[in-house]
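A single protein chain has been omitted; all remaining protein chains appear in their positions.
This part shows chain A:
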Amino acid sequence: MALSKGAAEAAEIVRNYDGPKIRVMEVCGTHTHEIFRLGIRQMLPESIELISGPGCPVCVTPVGYIDEAVMLALEKGVKIFTFGDLIRVPGTKKSLADAHSEGAEVQIVYSPMDALDYAKAHPEEEVCFLSVGFETTTPGSVIALRNAISEKVENFSLLTANKIMEPAYLALKGSADAFLYPGHVSTMTGMEVYRKIAKEWQISGVVTGFTTSEIVTALATVVRRVEEVRAGERESFAENCYPSVVTEEGSPAARKLVDKYMEPCDTEWRGLGIIPGSGMKLRDEFSKYDARVRFQLPKVQGKASPACRCGEVLRGLIRPMDCKIYGNACTPEHPVGACMVSSEGACSAYYKYGDTLKLK
């Protein structure tokens, strides 16, 4: 497959950039992996540094959340349904995979609706879906909840750890010259949020998709715009390099739906601590579907392994290989930190591709 003329030109702009260093943070875990897989990182000049940010929902889920899920499964006899990656993330003492080997019921699903279907078919069991994720995945959980309510399914609940990205950009301001904004999240939020933070907080970034053409075009746009910012021609920028999918307004319908059932709350991000207003929790009127309320979970303060430096990796302060346990005590087969578990995690990406390709 040959690149289109436009994409080939964009690739040349990126490849040949030799000005002052530009730091770009890719926020989305899928971008992190695709940038390796498509060979894009391999062509970057030293003057462009890509930092892998906190955009993998599994990676930013705090240890305490895993502890809560394990408690539900092992102590409360609840059948847990989850997206796959989460089951291997270490909790303070156990992962969900450990709980499963001790007899807990943990099942991987592709959609929250599968958990609801199971709950309907097994009214005698308590079913909980682990509702993690950003703007893209939250509507799925909410639709399952909406259907549970309308169909009077009484044995279904959500353990929420849903997050919204906008407060995270503010928390990460200054970590990079520009963000590569996540393509899928942007289909929900639209461009409005980026225009707003560009204007109000001088936070710059480009939305992009997942093909070689889309990503190199976005990187070339970053190069050009950062040069303009540095020349004093503009203060910030918010560009859409994924216009085939991402619109100005995003999906108001999805946002309205989420807003009906959920409200913002302060929430903990692994590595970033508590970011005010960055979480989504069920509104009080739906609290009987909230697993924390329903099963009276105590307040859990999880403890991550002290050796793990996922937090600094997620903030772009260190590279995965700067962590002492990376590749030794912490590997995809025996992950210590979440960034090594998830197939979208930065450590797992570096481990799979970076070492062999001798990438920095």
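Here is the rule we go by: a residue touches a chain if its C-beta (ideal position, glycine included) is under 8 Å from a C-beta of that chain, and two chains touch if they have at least 3 such contacts; residues count from 1.
The definition used in the following text is that contacts and distances are computed from a predicted model.
Chemist: Considering only the chain that is not displayed, what protein name does its UniProt record carry among "Hydrogenase expression/formation protein HypE", "Extracellular solute-binding protein", "Ethanolamine ammonia-lyase reactivating factor EutA" or "Sugar ABC transporter permease"?
Modeler: "Hydrogenase expression/formation protein HypE"
Chemist: Please identify which residue in A:A11, A:M25, A:V89 or A:V207 touches the non-displayed chain.
Modeler: A:A11
Chemist: I'm checking contacts with the chain that's been left out. Which of A:V216, A:M262, A:L297 or A:C323 qualifies?
Modeler: Of the candidates A:V216, A:M262, A:L297 or A:C323, A:V216 is in touch with the missing chain.
Chemist: Considering the whole complex, not just the chains shown, which residues of chain A touch the missing one?
Modeler: Within chain A, the residues that touch the unshown chain are 1-3, 11, 36-40, 42-43, 84, 87, 108-111, 113-114, 212, 216, 332-333, 343, 352-353, 356-357.
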